[in-house]
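Sharing a structure below in structure tokens format, with a few things to ask.
Every protein chain except one is present and positioned as in the full complex.
What follows is chain A.
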């Protein structure tokens, strides 16, 4: 039983990393949103599995939030926003897909080496979980820096946050997990509402200081 529990947790966490990779090579917004919904579903399954094997019923709440809010509400809302605001359906990338994938592999290798080395004493399930979680976090960051439009940056941020939830649920008996996942959901809701209310389209070309300095006439 123990081995099966470990294997399934491992499978789900590893699945999240794979789906993060799938996000890296999407070049259509709708496809990216669908992949993200899949990411959230796998996260929900993983959290629910952790709730089951750790015998921690409050984690089911986190799983439910992930499933309802992140896998359904947010992707649907973003679909509608894209349609209503007439956002370009293609994703402009700052770096082309090949190097991005290579960088992604490098990041995953880095997080494996780092986390597996420092968590030698911890319980093996938590170790693997943490290593996978860091990979998901770093891949989320990579999505954010290689994409230029606001919606895909938001998606990148949400996948990053999924990684954090994975880490938090993997850490056995961690308190405040539910509160933190609720806080994050509010944060994300804010972002999505912000995108909509402020009619953010492609105006945010980059998170680089240079662009804004130029806009303000600071650099000349």
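The rule is simple: a residue touches a chain if its C-beta (ideal position, glycine included) is under 8 Å from a C-beta of that chain, and two chains touch if they have at least 3 such contacts; residues count from 1.
The rule we apply is simple: contacts and distances are computed from a predicted model.
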Listed names "Hydrogenase 4 subunit F", "Heme exporter protein A", "Spermidine/purescine ABC transporter permease" or "Iron complex transport system ATP-binding protein", with the criterion being the UniProt name of the chain not displayed: "Hydrogenase 4 subunit F"
Positions on chain A contacted by the hidden chain, ascending: 114-115, 117-122, 126, 130, 133-134, 137, 141, 144, 150, 153, 157, 160-161, 164, 167-168, 171-176, 179-180, 183, 187, 190-191, 194, 198, 200, 203-204, 207-209, 212, 215-219
